[in-house]
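For this depiction, one protein chain was excluded, whereas all remaining protein chains were kept in their positions.
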Amino acid sequence: MADTLPLDSAANARHGSSIGQPLTRRDGVLKVTGQARYAADNHPPGLLHAVLAVSRIARGRVAFLDLAAAKAHPGVVEVMTPANRPLLAQDPDEKQGPFSFRLDLLQNDHVRYAGQPIAVVIAETLEAATEGATLLAPRYEAESTRLGLDAGEAFVPPAIGAGSPPEVRHGDIEAGLAGAAHRIEATYETPAQYHNAMEPHAIVASWDGNRLLVDTPSQGLAWARARLAGLFGIAPEDVHVRSPFLGGGFGSKGLISGPQILGAVAARMVGRPVKLVLRREQMYGPVGHRAPTQQVLRLGAAPDGGLTALAHHVRTVTSSFDDFYEAACDVSHTLYASPAIVTTADAVRVDTGTPIFMRAPGEASGSIALESAIDEMALACGMDPLEFRLRNYAEVEPISGKPFSSKALRECYRQGAERFGWAGRPLAPRQMRDENGLLVGWGLGTATFPAIMFQGQARAVLRRDGSGLAELGAQDMGQGAWTALAQIAADSLGLPLARLEFRAGDSNLPDAGIAGGSGHTATAGTALHSAGADAIGKLAALAMADERSPLFGAGNAGVIAREGMLLRRDDESRGESFAAILGRAGLEEVEGRGHGAADAAAQEHYAMHAHGAVFAEVKVDPELGQIRATRLVGAFAAGRIINPRLVRSQYYGGMIWGVSFALHEKAVLDRRSGRVMNADLAEYHVPVNADVPSLEAILVEEIDPHVNPLGVKGVGEIGITGSAGAVANAVWHATGIRPRRFPIGPEALIGGAPG
Amino acid sequence: MSLSITLTINGTPRTVELDDPRVTLLDLLRERLDLTGTKKGCDRGQCGACTILLDGRRVNSCLALALSHDGAEILTIEGLADGEACHPIQAAFIAHDAFQCGFCTPGQIMSALGLIQEGSAGDDPERVREGMSGNLCRCGAYRGITEAVLEAQQRMSRDAREEVA
């Protein structure tokens, strides 16, 4: 099974609508039996193994590689360096559009960050290639490393994030601050973080003449195909990218990375299939990361707790050679009502790989700072953090003044608070202990993420045997596209899921847009929805024009499709099966095509965001400062829920990322060398099972008539936002110490009064 | 140099000729025996994705030198299901949505089997969480994993009792 899932097992079959059903994953059996084939599981005949050699300096040039030693190692077939790398049709340093980044494809001997690929060793075995890479023992001419938020002169970039303005001013901020009864100003720091999907970036590439076949995890098949075609100077149709399963992506597999492409270059060079898999430590360089930030929040509030001013400044970093700016301040545009809001961003250039989108880009970093500041202000006003947030509830989007297409945040606060048991929480910190004497704290954070849509296409087919097919180049990185999109497709075709063949994960299928920005279900789902409608429309036209059909002349009344039948809308006892219609028409199938994209008119009129409220309990050892997030309750409203089982999992995952943001993960960079000193999974801490003993996600009903025809917002990223701040605020509530530097380590807490 | 070892893999005895002493059990399974269900997440004992049962015990196959395990019995994810029928742990993982991307899943499931056979966690969720903490899941499927292990554990002990009866 490369790109298609078999018809469904009986257990999955449901009657009536598929959308909304908590179906188990259709790819579940493949995944629990080890049969799901991830990129690195492919093994075409004649395969060679390639291993990267990466730079250990952060700036300078490679002066020497011991090619002789590497080549002398038994099994080594070839060493690819800037000196012999096959020519490419494009300069990897040339930007090919707004979402294109400069790549390191051995174009020269310059080094611009630690971990940059400097050679590729190709060998008969993985062992030989790995040792060959070590034997290259590079020597460098190193220049001094520029690192840290003070590495150089800060500048204001032309745009931040995915293209938002670096400065937004609304109202008179200084007046708002000057006139405030309560003011706070606080600086928060967030570290560099690395996506660290469990599946390292991998590629298996083979060439057939000028045609390229690659198995590689991709959150954006069409972009990957276009990038490969451009670089190799071949037609996109001659590039075939298969990515049925991704072992996680989180943004780092959105754009095909340099190392993946180098695998294909290596295959070209040796004329044999090549597998290249990144070593874990090599994922701390050329495949993106979340940039560190320093954020200054200045808030003013009136005596009644109403915000009078909200200023959010972010200083971040980008690489010395490309541009990506963590838009951490943007979260302040939409969340809380304030007559004056100012967000500003600046950046410095450092000698690291280029940062990139990472799960809840901008929002995650911004949210932990904003939610902490809001908590600080609630305290300054002597108000309960929930009451304070309700006091500043944004009824319309604060800066634009647009109404929300839907916003059930109030209900999220209510249901979350009730479930968590928030009522009665003492205002003052350090008031609660558990039976073992551990400090207990409760914190709250508001979650938010924009409802984004990309462009996507889909194809749907109704067949004479009564079955259907839906296909598109959608990507499942764990969010459940194989299941949720099939549910949408089945409904759009009026078929039970068991009668639908569903294909995805292949670049030869219609471009379904990128799986990212929490916009994939909305985009690809809308495309499927309209493809299904198109197919049904064609089928209906056949029937209504045919005197022999009970639907003949249904014209104005219209028809509905259900369970493989077309029925008259005005009289559901009259209808016939898809098979009968096609059979009589002598057709094997009818085909529908669909397109999904944001509705510009609706966007013009409405602000579109998902929302949520996360309540966290932490326990802190009063003397040792070790922290555990013992309980999280999140209530989220994200429009229509296609599959509640999968959506809950997305929320849990996001909430755990929030815990990780607040308490665990951080890349430790040596400022002298520019190397990440914990480039592994032992010291780069992500939460383990024991770190998250209790999680609950409440799906708050929200009907959104505007966001798209399905009413779907995204659920993949919102869980981090709110959660990270809730945990940080809970730590404050437990200890009385306000964490402003993340993740929160024991040294931050033991300064406090012992016991 | 050719070094020959015998292993019993998923019930089948196999003689393996190794041309290289460096091969780990993980790379042997994945790159030489086409048993790619076992995953490599870190190759350094830090993530648990490569967990297999080695002589009945869960271990990280990435740090185990194949040569050193001559004569060993190995169970991988491919050997768990009984024909078409999922093992109770596999079924519970599906039912509790105990995975998302699925990459850590073979390791989680083999680790769960090891944990249940060790018999020290019982039905205490906290012991299950601790016992499963050697398997990272970046997607964050921990809640489902814990639930699935608890349910499978119950079912397996019930099945065992019924067998005895």
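When the chains are written out, they are named A and B in that same order, and each has its own residue count from 1.
Following the convention adopted for this analysis, a contact is a pair of C-beta atoms (placed from the backbone, for glycine too) under 8 Å apart; a residue touches a chain by one contact, two chains touch by 3 or more.
We adopt the following convention: contacts and distances are computed from a predicted model.
*Asks:* If you had to name the missing chain as UniProt does, which of "Ferredoxin--NADP(+) reductase", "Xanthine dehydrogenase YagS FAD-binding subunit", "ABC-type quaternary amine transporter" or "Branched-chain amino acid transport system permease protein" would it be?
*Replies:* UniProt protein name of the non-displayed chain: "Xanthine dehydrogenase YagS FAD-binding subunit".
*Asks:* Touching the absent chain in the whole complex: find that residue among B:I9, B:L35 or B:L67.
*Replies:* That would be B:L67, which touches the missing chain.
*Asks:* Among B:C101, B:L115, B:C139 or B:A152, which one touches the chain that has been omitted from the display?
*Replies:* B:L115
*Asks:* Which residue, A:A154, A:A181 or A:A690, contacts the hidden chain when the whole complex is considered?
*Replies:* Within the whole complex, the residue contacting the unshown chain is A:A690.
*Asks:* Considering the whole complex rather than only what is displayed, give the residues of chain A touching the chain that is not shown.
*Replies:* Residues of chain A in contact with the hidden chain: 56-57, 74, 127, 130-131, 134, 433, 435-438, 619, 621-626, 628, 663-664, 668-670, 672-673, 675, 677-678, 682-683, 685, 687-691, 745-747, 750-751, 754-755.
*Asks:* List the residues of chain B that touch the chain left out of this view.
*Replies:* 3, 20-22, 24, 43-45, 48, 51, 54, 57-60, 63-65, 67-68, 70, 111, 114-115, 118, 120, 124, 126-127, 129-131, 133-135
Criterion: only the chains that are shown with their structure count from here on.
*Asks:* In angstrom, rounded to a whole number, how far apart do the mean CA points of chain A and chain B lie?
*Replies:* 29
*Asks:* Going by the contact rule at the top, pick out the chain A residues touching chain B in the complex.
*Replies:* Listed in rising order, the residues are 24-25, 27-38, 40-41, 43, 49, 75, 125-128, 131, 196-200, 245-250, 277, 279-280, 477-480, 645-646, 648-650, 652-657, 680-682, 686-690, 692-693, 695.
*Asks:* What residues on chain B touch chain A, complex-wise?
*Replies:* Against chain A, the touching part of chain B is residues 19-20, 22-23, 27, 30-31, 34-47, 49, 76-78, 80-81, 86, 90-91, 93-95, 97, 99-106, 109, 125-126, 128-130, 132-146.
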